[in-house]
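Yeah, one chain of the complex is gone here, protein chain that is, but the others are all in their spots.
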Amino acid sequence: MSRQKILNSLAAPLLAVAFSLVVVTIILFAFGSNVFEVFNAMAVYGTSPRSLTLMLNLATTYYISAVAVAIGFKMNLFNIGVNGQYMLGGMCAAAVAGSLNLPGVVAIPITIFVAIAVGAAWAGVAAWLKSARGVSEVISTIMLNFIALGLISYTIIRTNVGRPAALNVRGTEIIPPNGRMVGWNLLSPSIKVYGFIIVAILIGVLYWFVLNRTVFGYDLRASGLSASAASASGVNSKRMVVITMLISGGIAGMVGLPDLLGNDPYSYTLNFPSGYGFTGIAIALLGRNNPIGIAFGAILWAFLDVSSQILDIENVPREIVTIMQGVIVLAVVVAYELVRRNRVKSEQQNVGEALAQKESSAS
Amino acid sequence: MNTKSPSIRIFAFFISAMTLLSISRIFADTNDLTSRGTMAAAFGLAVPIGLAGLGGLWSERAGIVNIGLEGMMILGTFGAGWAGWQWGPWAGVLGAVTFGMLGALLFAIVTVSFGVDQIIAGTAINILGLGLAQFLAKLAFSNAPGGGQSQSPPVKGLLPSVTIDFIADPLNTLQQKGWFVISDLAGMFSGLFYHLSYLTILTVILFVLTGWTLWRTSFGLRLRSAGESPSAAETLGVNVIRYKYIAVIISGSLAGLAGAYLAIVGTNVYRGGQTAGRGYIGLATMIFGNWRPMGTGIGATVFGYIDTLQLRDNANIRGLVLFGALVLIALAFLGLRSGVRATSLAFLIIGSALVGGFLASTNMAPEVAQVAPYVTTLLVLATASQRLRPPATAGMAYRKGESH
Amino acid sequence: SSSNNDAGADVKVGLAYDTGGKGDGSFNDAAFAGLTKAQTDLGVEFKEVEAGLNSTDASREELLRLLADTGYNPVIAVGFLYGTALGNVAKEYPDVNFAIVDSVIDSPNVASLVFAAEQASYLVGVIAATASKSGRIGFIGGMEIPLIKNFEVGYNQGAQSVNPNIIIESKYMGPAGDNTAWNVPEKAKTATEGMIAKGVDVAYAAAGGSGLGMFQAIQAGGGPAKGLWAIGVDSDQYTIPSLADVKDVILTSALKRVDVSVYEVIKGVVDDAPLTGVQNFDLSRDGVGYATSNSSVEPFKAAADAAAEKIKSGEIVVKTAE
Partner (left out) sequence: MIDAPVAVKLAGIWKRFPGVIANSDINLDVRRGSVHAIVGENGAGKSTLMKILYGMQKPDEGTIAINGNEVIFHSPSDAIDAGIGMVHQHFMLADNLTVLENIILGSEPTKRGVINQQTALTRLTQLAQQYGLDVPFNSFVSELGVGARQRIEILKVLYRGASILILDEPTAVLVPHEVDELFSALSDLKAEGITILFISHKLDEVLAIADEISVIRAGSTVATVDPRTQKVSADDLAEMMVGSELPTPETRGSTVTDEVIIDVRNLSVLTAAGKPLVDDVSFKIHAGEILGIAGVEGNGQAEIVDALMGIIKSSGVLIYNGGDISKWSTRKRREQGFGFIPEDRMRQGLLLEAPLWENKMLGHQTLKPNSNGFLLTPADAKNDTARIIDEYDVRTPSIDVFASALSGGNQQKLIVGREMSSDPKFLLAAHPTRGVDVGAQSAIWDHLRKARESGLAVLLISADLDELIGLSDTIKVLLRGKFVADANPVTVTPQELGTAMTGVKKSDGIEAAS
C-alpha cells in the first residue's frame, strides 16, 4: 500500500520531466541542434562535484523561498511579495551583521533574527492591509515589492548604511569572518556547500511539524481548505491571515542569507540577486506545498539552472532550460490532476462497494 | 446630498477633485501637474497596463484567473518585434496578438480542459513565455543587423498617431494661462486629443466594446455566466467550455496587444525584460477596478498618471503629496459631518502630516518619486472601502457534467 | 571568417556579457566591436556568453570558469558585476589571462580595464551647455549606481564650466536594484518629454536600452530643426545600425572605448605581451572621448577639444561620484 502510494506520487513528476524532455528535444531538433550532445553536455557538467555543490547551494535558497510561499498557499494566501521581503530582510540583516563584532554563535542568530523580523514586518504591511482594510494581498505585495526596492536604494545610496564595496559597487559593511556561515567542502575541494543548508533543512522540518502536528497547523490547513468551516470551528480568520503572512514573510526574510553569509562579497550590494521570490512560487507549486516535494522541486530547478551554464559554450540558447522549467511545471500539474481524478474515482468506487457490502450483509 | 442623481454626484465629485488638484498645482508651483503633455504621456503608460488588466477581466469573467498575463505579454512583445521588423508595425500588432493568443491557448487547454490549478498554470505560462521569447529572440535577432541576443532590429516604420489640432491646441493655450480649475480642465482634456497613437484609440474602443459586449449581448451574458455559475449555464444549454476557451483566448490577445504597444509605440524594438512586471500591475488594476472595464481603465490611468508625474518632473510629486493631503482632509470633514469619527480623525492626521511633509520638503529623494505610483495605489486601496465582487467561480476548476 | 592576418589563429577569446547585454547599442556592443576588429585584424577565434536572468555571483563565476576551462584565453568579462566572480576564477587559473571592464581586480593575470567615463561626460557636458539655447539641459540615467552617477557628475561639471548658471534636470529610470530600469525606453521617453516641456533642449542618457526612448522623444519634439539635441553614450551611437531611425538627433556620444580596450587585451595575448594591472583608459590614452561622426558637432568641437586638453594636462580635474 505505502509503496504503491510512493510510486503513485513519484509517477506524476517523473512523467512530467520525461514529457518536458520530449518537448525540449523537439524544439532543439527543430532548430537544428544535436540534441544528444546537448543533453550529454548538461548531464556531464551538471553532475561534476562543483556543479552539484552549486546546485545544493542554489537549492538551499530556492527551498527557503518556496517554503515561504507554500505556507501562504496552504491557506490560500498568495504572497507574491517574497522578493521584496527577502531583499529588505537581507539588507537589514547584512547591515546589522556588518556592524557586529561578536563570536559567530551570537552574531549569526542575531543576523537571522533581524532578517526574519524585517521580512515579517514587510509582509505585515500586506497582512494589515488585508485584515483591517480588505486589500487583496495579491495587489499589495506586488506594490510592496517595488516599494522595497526604493527603500533599499535610498538606504544604500543616501544613508550611512551604504558604502563603496568595490569599484562601482555600493553595499553594506562587509560582514566580518566571525559573522559568516561559510560551510564545508563536502563534494568538491574548490567550493563549499553553504552552511545555511542546515537552517533550510530545519525550516523544512519545522514547516512539516507545525503544519501536520500542531493545532495551529491544523487551523491553518483548515482555513485553506474551507475558510467558512474553519471559522465555524473556532479559527479567527483575520488573526490567521496576519499570523500566516507574518510567518511567510519571516521565512522569506531569510531567503537572501545563504548567499549573504556563505559567499563573496559578504555584503548586501545593489547587485544582490533578485528574483528568488518568483522562482519560489514556481517551486512551491511544483512541490505541491509539501516539504519533501519542495525539496525535490528546488533541487531539480537548481540542477537545471546550474547545468544550463554549459549551453552557451555548446552554442545552444540557454533559455531552452527556462522553457523546460515552464513545461515541467505545466506537465506536473496536468499529471497530478490526472492522478487525482483517478484517486477520486477509485475512492468513490470503494465507498460504493463498502455501501453495497453493508447493505447485503444487513439484508 | 443623497437625493441628487448619481450623474450629478459624479460630476460634483469630479469638480471637487479638480479644484483640489488645481489648488495643489498652484501651491506646488508645477503647471505640469495638469498639462497636456502629462495627460498624453499618462495615457501612453496606462495603455499596456490597461490592456493587460482588460485581458485579465475577460478571462476572470469566465471564471479563469489569469496570472499568466505577464507571460502572454512577453510573447506579445516578441511577436511584435519579430513581425514588425519583417513586415512593419501593423504586422507587428498582428504578430503580437497571435503570440499572445498562442500562449493563451496553451493556458486554456490546461486550465479549462484539464482543470488544473489556474495559479500554477499561470505561473508556468509566465516562465514559459519568458523562456520562449528569449530563446526565439536569440535565434531570430542575434545575427540580424541592428539586433542582438535580447533586442530586435527596429520595427519597420511607425504606427501613425493623430492629434486633433482644432481641439487640442485651443485647450492647450487655455492651459498655459494657468487659470484656476479652468486651465487644469483644459490641459487634461487637451491631452485626450494629442499625439494619440492608433493603438491608444484602439484600446479605448476595446474598453468600450468590452463593456458593451459583456453586459449587453447574449454572448457576453453567456460568457459571464460561465464565470458566475457554470453549472447553471450548462443546464440551460450553454456550452461553458467553449465560452471559457473564447474568454481566455481573448484575454491572451489583449495581453499580446499590450506587448505590441510596448514594442511598437512605447519604443520600436523588442527588448528582453521590456514588460517590467506590467502584467502583474494590470492584474492589480483589474482587482482595483472591481472586475469592470471602467474601473480597470481608471485604475490603469491613475497608475499611468502618477508614474508620468514622477518621470516628468520631481516637483510634480510635491503637488501630488499636497493633493493627497487635501483629499484626505476633505474626506475627513465630510466624514466628521456624517459622524464617522475614528476614520475621519485618522484621515485628518495623515492629511496634516502630508501637508507638513509638503511644506518641509523642497527637494525630495528620487526614490520617493520612483515609488510614488505604488504607494499611491496602496493608499487609495487602504482608504477606499473595498466592496469587491469577483466572479463567483473565478479560480475554480469546472468539469462538465459533474455539478450536483 | 576572412582574416588579413592570422598571427592570432591559435588564440581563442572568451567574452562574457552581462544579462541582456549584446545588442544594447552602447556599452556591450562596443565590446563586440573590439572583438570583431580583433577577429578581422588578428584572425582570432572567439566565443561569446551571456549571464542569464537572475544571475548570481556564483553563476557568473561558473560562466568564466567554463571559458577558462575549455581553453579560452584571454577571458574578458564585460561589466563590473563580474568583479567578485572574476577575482575568484583568476586565482584558480594563473595561466589564463583575464580582463574585466569597469572593475579592479588585484591579480597578476588580470587586466582591470577602467574608464574615465566622467571625463567623456565632461566633454559632452561642455558640448551640451554650448549647444543649449535655453540654458537647461537634461540627464537620463538608468539606475543611480556609482558607475552611472559618474556620468552625471562629469556631465554636470562640464556643463557648469561653460555656463555656471545652467540648470540641469536629472532623472533615473528606477531605484537602484530595479533591473527593469535598463529596459524601459517608454519611460525614458516620458521623462525626456517632461524635460522638454520644462525647456530642456539638450539631453544626455546613460541608461542602457532605455536611452532609445530619449532619442525618440527628442525626435518627436522636433529634433535639430527645433534646436533639440540628444547625446549618446559608450559607443558612437550615431553609427549604430539599430539607431539608424533616430541618428539625426544624436549630436555626439560620450565614448567609452571598450572596443579599444578589448582589442588591446586580445592583441596583448596574441603578441605574447598580455596586458595586466589597472589599465586606465582616460583621455590621455584615448580611452574615452566624444564622437564626431555627426558633422553637426563641428561648431562645438573647439570648446570640447580645449577642455580635453586641459583635462589631459591636469589643469582640470574631473570629479567622480565617490
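Per-chain residue numbering starts at 1, and chain names A, B and C are given in the order in which the chains are listed.
Criterion: a contact is a pair of C-beta atoms (placed from the backbone, for glycine too) under 8 Å apart; a residue touches a chain by one contact, two chains touch by 3 or more.
Remember, predicted model here, so these are calculated numbers, not experimental data.
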Chains on display which the left-out chain touches in the complete complex: A, B
Sole touch to the unshown chain from B:E234, B:D307 or B:E367: residue B:E234
Checked against the full complex, the residue among B:N172, B:S225 or B:T376 that touches the missing chain is B:S225
Absent-chain interface residues of subunit B come out as 216-219, 221-222, 224-225, 228-229, 231-239, 389, 391-392, 401, 403-404
What does the interface between subunit A and the hidden chain look like in terms of residue numbers? 212-215, 217-219, 221-222, 225-226, 228-229, 231-236, 344-356, 358
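Everything below uses one rule, namely that only the chains that are shown with their structure count from here on.
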Note: subunit B sits from subunit A at a C-alpha centroid distance in Å of 30
Considering subunit A alone, which of its residues make contact with at least two other chains? 146, 149-150, 153-154, 322
Residues in subunit B with touches to at least two other chains are numbered 130, 134, 277, 367, 370-371
Interfacial residue positions of subunit B with respect to subunit A in the complex: 106, 110, 114-117, 119-121, 123-132, 134-135, 138-139, 277, 280-281, 283-284, 287-288, 365, 367-368, 370-371, 374-375, 377-378, 381-382, 385-386, 388
Write out the stretch or stretches of subunit A touching subunit C in their complex. 45, 50-51, 54, 57-58, 87, 146, 149-150, 152-154, 156-157, 164, 166-170, 190, 259, 263-265, 270-276, 279, 305-306, 308-310, 312-313, 318, 322
Going by the contact rule at the top, pick out the subunit C residues touching subunit A in the complex. 47-50, 52-59, 62-63, 66-67, 70, 80-81, 83-84, 87-88, 92, 102-104, 114, 143-147, 174-179, 322
